[in-house]
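To keep things clear, I will list the structure first and then write my remarks on it.
Note that one protein chain of the assembly has been removed; the remaining protein chains are unaltered in position.
Naming follows writing order (A and B), and every chain is counted from residue 1.
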Amino acid sequence: MIGFPWLTVVTFAPLAGGVLLLAVPRTARNVLRWWALVVSLAVFGLSIGMLAQFHTGLAGYQLVEDVRWIPSLGVNYTMGIDGISLFMVLLTTFLTPIAVLASWNVEREPRAYFFAFLLLETATIGAFLALDLLLFFFFFEGLLFPMYLIVGGWGGRRRAYAAVKFFIYTMAGSAFLLLGILFLYFLAGSAIGHSTFDIRRLAAMPIATTTAHWLFLAFLAAFAVKVPLVPVHTWLPDAYAEAPVAGTLLLASVLAKVGAYGLIRFNLGLFPEAALYFRTLMLVLAVIAIVYGAIVAITQTDAKRLVAYSSVSHLGFVVLGTFALTLQSLSGGVLYMVNHGLSTGALFLVVGMLADRIGTRDIRRMGGLAARIPILAGVMLFFGLASIGLPGLNNFVSEFLVILGTFVTTKPYAVVAVTALVLSAIYFLWAYQRMMHGPPVIAGASDDGGGEGEEAAPEPSFAREDHRGPLRDLTAREYLIVVPLIAAILFLGLYPKPVLSRINPSAQRVVCVETIQAKRLQPGQCAGLPASAQGWTSYTPLSGSGG
Amino acid sequence: MGLIPYVPLIPLAAAVILLLTGKLWRGRSAGWLATAAIAASFALAVALLVKLDAMPAAHRELAHHVYEWITVGTFTVGVTFQADPLSIVMALTVTGIGSLIFLYSIGYMDGDERFPRYFAYLSLFVFFMLTLVLADNFLLLYVGWEGVGLCSYLLIGFWFERASAANAAKKAFIVTRIGDAAFLIGIVLVWTHFHTLEFAAVFAGAGSTAFTTRSATVIALLFLAGAAGKSAQLPLHTWLPDAMEGPTPVSALIHAATMVTAGVYLIVRSLPIIERSPDAMTTIAILGVVTSIYAGFSAIGQDDIKRVLAYSTISQVGLMIFAAGLGDPSAAIFLLVAHAFFKALLFLSAGSVIHGLHDEQDMMRMGGLRKAMPFTAVAWIIGALAIAGVPPLSGFFAKDEAVAAAGLLGRDGLWICGLIASFLTAVYMGRATFMVFFGAPRYEGEPHEPAPVMRVPMGVLAFGTLFAGLLGVSPTTGILPTYLGAPVFPSNAPSEFVLDTIAVVLALLGLGLAWFAYGSGRIDWVALRVRFAWVKRPLQRGLYVDDAYGLVLGDGGKLAAAALAAFDRSWVDGLVGLVAHATESLASVGRRLQTGLVRTYAAAFLLGAVCVLWFLVLRAT
Partner (left out) sequence: MKTPTEWYLIVSALLFTIGTVGVLVRRNALVIFMSIELQLNAVNLTLVAFSRQWGNLVGQVLAFFSMTVAAAEVVVGLAIIVALYRKRGTANVDDANLLRW
């Protein structure tokens, strides 16, 4: 097979680093956090190496590793990467060091904390790379535990409630996923004579229409909760708001993408005919998410919850792009996942920095900050503008592609989606103005003892500075966090070509090859498909030994 | 040609430098850097003009492809800048008037603690505006389009410690974004029809029969919505009067000369598409002239000198759009250029007055300033006469060419509306002039004339105002029309001379009326204001359009949003809570089995044993 098992290394390197971390005494905070940073940066470096191995222009799975794991059950350890998952992995490895930097001043139990993050990184990367359904499920469930620990152990005032809600809600969806996976497994036993969890074989397998519809719904249940789609989204505001900043960063930027990725890889990839059948439903849900998330965001007074609801709105775009089923919309949707991870993640980080300084996330208790911390204000404006789709910054490219692709086949949805442009400007600029503009408010001056509801209460702070003291602009560490994000956002906004050129073939395969099996949607754009974009339509059976 | 990208890029470089190293620039040096950058762009634009002029008339186009921006399947957009007569004229206007305003700003903003930041934002604005006019495809134009909106936000809210400024900035961004959203859909529609976004290819395809009138109408109306937002036309005009919260040079540059004209540019540029739909053209013309009249009336009721000019801008841009909708793009652009001159001059003069009176903007507290500030007074009066349409100033040629186009085309209803708008222009400008510079002084303190660095640009603009009319003395044979493409009027059209005479008469009538009411001293206009407050108040509030929006969309919207949020909290989340409670109830029923008593367990043993025995017995039989 392939020489160096890049995918396995990238997946398990964080875990290996985390295990070594456990050997360090729990009080040696400096060693712990530096080691965590080194490990996460090393993993990022490895993922760049993996990127270098990736062949642009190929649509199929690359760097595939296929090893017999539990032969009696037909479970294999199969990992593969294609244009869609490539940037998800890169996003994860890019954001984890930033998350470590953002958690630099964690006081309580740093060893457990950083181990949880590294474990989370392993599980998330594994989820993106797994080509075997059971393996995927293993990673999918696996990322719940560290997240639960992070939210529950180091979160805000209502962390216990948020953590439990998040865990149970997601797991309830996953129960249906497991049902679906097992059903497919046994179906494979009768349909192709060989029970398997390998999605490449399952994709090539014929499935009866009604069965496919139910399976689609089962898989949808899990991913809809994860993305999340309205109305199964209510775990999100609590979890995002109560998690520590780095936790929210990864929740929004990465974990949500596992759900969206699952929709593309499994719902579209395994059940294309059902995807077409449920297309209207999915488009409606996506559009509802876009508008609903934006409108509710307008009313939020907790900065973190505002960004959380805006996240719901943005992820609606991803789902819209996925189920509009044109090349532009799907590529745009995948690119949107990357862009959203960067811009919304950055916004959460900035809100965290603000909360550290002011002691509250309540927008109503802030005012006139731009005069006192101009650089932070400018940075926040930058990320906010990226988030609302200012051309020249990253989100615009993906947003436009999604709208374009959706409009080509289903006009009304695109038109409704465009209203998000105005709504997002409303909620962001309102919040920004309330926080940054106007006469300066003395931090803590309106501290009347009793908070205005739970959102207003200060959360355990990771900042060393006393947040009732003078406001300080960005520290060196915060520059280190912010500058790579700014650079990435600018780069993707001005020159998205390297990213798009790798996404396009795989996206084209999903749209043209896999949905062509069901019904030709856009005959024009699939004609003359280059051979390389056909990907791997022929499946080569497993050889006897793994190597 | 390789020169073209540098036109927008040099100001961008200045902007980036000033943003990153702002604090290092002492004194006024940041201003000089920015001015040098935009002046360099102007020089380059002139060079391009010369180059273009040397080319044969039919092929006047230079393009420079910088790089491929987005490619997904058949959808591909590149960053390509082009220079053709229309874009060069726009670029020259932006950089030329811009340079003068930058120079003025050095004096006006002297002493402000965020001086370098101001020039960074201004340079950034120039970059985006130039990208807008030099783009060769719709998406790149859109980049510039939204970019200027961003810079407008940053500059209106420059003094953000003032809540009113922050509010105005937010309002501007959001209202224009409504237009931008419609524009974006229009762009997407263009792609669905033509499978390209490049102007050349799109406009070539616009003539084909496959492109239906209905499609053209939809696209044209969407573009119009975008233009209405950016150029502050009805019904998306409410942000412009509030935008006067920004520094006066900003008002001069962005909200008079350049950004608000972006909508006009868009319509003129897209005429090949829009012309395919006569209904859309008529709608555009009607919207333009109705806005113009509405704004003219509103301007009469304003007391803030800048708000007069703001409504005046809305009115003049309305006339530009009116001309474009009539199918006379050269008249629209001519008015755009001339308007840039005299409106900038008027704003700079207003800024001079405000500065001289130590930030006083209420015209009721001015009066008789021509004695204390003669230079400013002369500059203002030149601008006022120009905008009123008094020959031989540029405004006469430009504005009346636009209005006369309607008459020449035989569309008398529209022509009369245009005349009304012109008449109103003369009235409100006259009123403002007499209130500020004539009559008994009502101001306090010692006004002073502006510094030389501010007076030079005013002088240059005055000169331009006086002589820019030479660019288009005749609508069919003038320099600008021949350069941009002159319209063809039917041969039975009334003579230009007659139309122009009527226009001049109306202008003089309007100025005379204003003089009679405010300048001659024969009418106690101060008392009249009070008596006719029931007329004045609605005019001042812009016929309450903005207030209506605030009520319906603002407060109504907040209510709707709050309702949805409450629904989300209690019902959607409540459902989840319901599940949790149901589980809990079920469990609390089930747990009663655990009595903790040994006897209960013993009874359970017994029951179980009996069941097992029964089963075994049954099986045996």
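Everything that follows uses one rule, which is that contacts are C-beta pairs under 8 Å (C-beta built on N, C-alpha and C of every residue); 3 or more make two chains touch, one makes a residue touch a chain.
Treat the numbers as computed from the prediction; the structure is a model and nothing was measured.
Though it is not drawn, the left-out chain touches B in the full complex.
Of the options B:Leu24, B:Met364, B:Val505 or B:Ala602, the residue whose C-beta touches the omitted chain is B:Ala602. From the options B:Lys23, B:His59, B:Arg522 or B:Arg591, the residue with contact to the chain not on display is B:Arg591. Along chain B, the points of touch with the absent chain fall at residues 591-599, 602-603, 606.
Rule of thumb we're sticking to: only the chains that are shown with their structure count from here on.
Residues of chain A touching chain B in their complex: 165, 169, 230-231, 233-235, 292, 295-296, 298-300, 327-328, 331-332, 368, 370-371, 385, 390-392, 396-397, 400-401, 403-404, 407-408, 414-415, 418-419, 421-422, 425-426, 429-430, 433, 436-440, 494-497, 500-501, 504, 508, 524-525. Taken in their complex, chain B has these residues touching chain A: 67-75, 139, 142-143, 145-147, 150, 153, 157, 160-163, 165-167, 169-170, 173-174, 177-178, 180-181, 184-185, 188-189, 191-192, 557-558, 560-562, 564-565, 568, 572-573, 575-576.
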